[in-house]
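Each remark here refers to the structure printed beneath this line.
Only a single protein chain was left out; the remaining protein chains are all shown in position.
Per-chain numbering from 1; labels A, B and C assigned in written order.
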């Protein structure tokens, strides 16, 4: 699986912990956001939410690991867009249930609140459980059917409630889309996988010009 | 403040605990969803998410307390709609920070996972902290400005990424909208406040006919 | 390793979850306390604390998994005795740190408070991390030396602050020691391992007569 790690400014110093915790699990990890605190350009959770949505909707990555100080900001930001199912994941149990029940493609981590000494070990335990079970396999097992139906219905209504991603990219204010389109390496990253959505790329590039 | 409590089927037995925990805080509480497990008609988190969005967008209530087994399902459901900022709230600290930083109008509670003996006391402590601080007052205080800017930007992009609520109500599949429109007391509840959005009401009533 | 599971009355219904969670980890597990709620004779945390201390001090088992509604009662009960280092363990991270830093021989689980749906999965994750690292290996690694010194000092002062276990068994009031000595299978269990402390056994048997 291809996973993007995307950190915003308030918890940028957790980026190294997240990368280390994902290491060794056999996934292709791309580090798309901020690497440390104070680094320029800065990304707010508004920007990392859009960045996650672009990478998921273009098909560049299969999963996004994001977050912010409490996890609520990135969660609300990324959930504005189509094609995203995001869990607020604090413990290994949260992770294990989210994969089985919700089968999502994004998580929001709590990276300042309650993030103390040994927080990096907790991240490791979270990722172990997030990726050790089949997405959508259901929990408990006998609830697999109704849980799948809810996920499918959520997917259908997601397309009804949201505008198309390209239309969104065209209409978003510059202060939201420009820092994302211009973020070092981002457009190159979006294009880095065969079969991605070319319209999203070209729309993003157009916003870069304007 | 007018608060709607909305329970789906898997955690419907927590409804009494939530009402008891809200009691005495001085709010006008309406109990809009399921009251206990096994009750008919059943509502899934798909339905309670829409119900919450209708009540908030129509202006019937100021705040929605929802949730599900893990809290992730209702969270992802209600976040499909415009006009909703929802926190995943497990502790009094989560509540207190969410009000100050995110100033949201909805929370999703974890009502089966980790919900054991004395869970009703934890709910009480959560609500105390959720409603004891000024929404959007900022935490820490010196971050009030940037946090407000992020909230405002989130509000603007929310209207850009989503279709209008009435359009959504018109286009949603019947299996999503009908159980909500037909839910006992729901339409009467939506209409129960002066100054609400009449178009949302009439759209909902139309779906009831069709 | 030989592990005793010991449940008191308030959380006796968790006994099956604990056994299931320990299953498959390759340990020799003995189920020494209550198996389900309402069963007679009942054991309070006062009794299970003594039972744990007897099994550890006699050398019958290497580790005790106990607990109660909040975990605080069993913890305070078992810590009255010599030869016990007990952790209050709620999460996999707690477990993993406790083994490395404290290298204890007992844990107290929170079995009603916060014990909800999927609690049995959390127990499984706790035991995985409790037993996957070397006791006393230190965390972080460079703190191994000072952490070992503290553990050794704790062990020395433990013998200074407490009376001998046999003296304690002789002097404890009947309402504490009798339900333990007379508990079905307990004395047989204590004797079930070669090389155990015969004086503790004979003292316990004497109390049974008196």
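Definition applied: a residue touches a chain if its C-beta (ideal position, glycine included) is under 8 Å from a C-beta of that chain, and two chains touch if they have at least 3 such contacts.
Bear in mind the structure is a predicted one, so any value in this text is a computation, not a measurement.
*Asks:* I'd like the shown chains that the missing chain touches, ordered by label.
*Replies:* Hidden chain, whole complex, touched shown chains: A, B, C.
*Asks:* Touching the absent chain in the whole complex: find that residue among B:14, B:129, B:162 or B:207.
*Replies:* Only one listed residue reaches the unshown chain, and that is B:129.
*Asks:* Per the definition of touch given earlier, which of C:11, C:93 or C:126 contacts the omitted chain?
*Replies:* C:93
*Asks:* Counting contacts across the full complex, list the positions on chain B that touch the omitted chain.
*Replies:* 91-93, 96-97, 118, 121-122, 125, 129, 139
*Asks:* Going by the touch rule given at the top, which residues of chain A touch the chain that is not shown?
*Replies:* Residues of chain A in contact with the hidden chain: 69, 112-119.
*Asks:* Residue by residue, what part of chain C touches the chain that was omitted?
*Replies:* Residues 44-46, 69-73, 75-77, 79-82, 85-88, 90, 93-94, 97-98, 101-102, 104, 113-114, 146, 150, 153-154, 156-158, 160-163, 168, 171-173, 175-176 of chain C touch the chain that is not shown.
The rule we apply is simple: only the chains that are shown with their structure count from here on.
*Asks:* Line, ring, star, complete or other: which describes how these chains touch one another?
*Replies:* complete
*Asks:* For the Cα fit of chain A against chain C, please give the angle of the superposing rotation, nearest 5 degrees.
*Replies:* Going from chain A to chain C via C-alpha fit gives 180 degrees.
*Asks:* Let me have the rounded angstrom distance from the C-alpha centre of chain A over to the C-alpha centre of chain C, please.
*Replies:* One centre to the other, that is 42 Å.
*Asks:* Got the chain B residues that touch at least 2 other chains?
*Replies:* Within chain B, the residues that touch at least two other chains are 69, 113-114.
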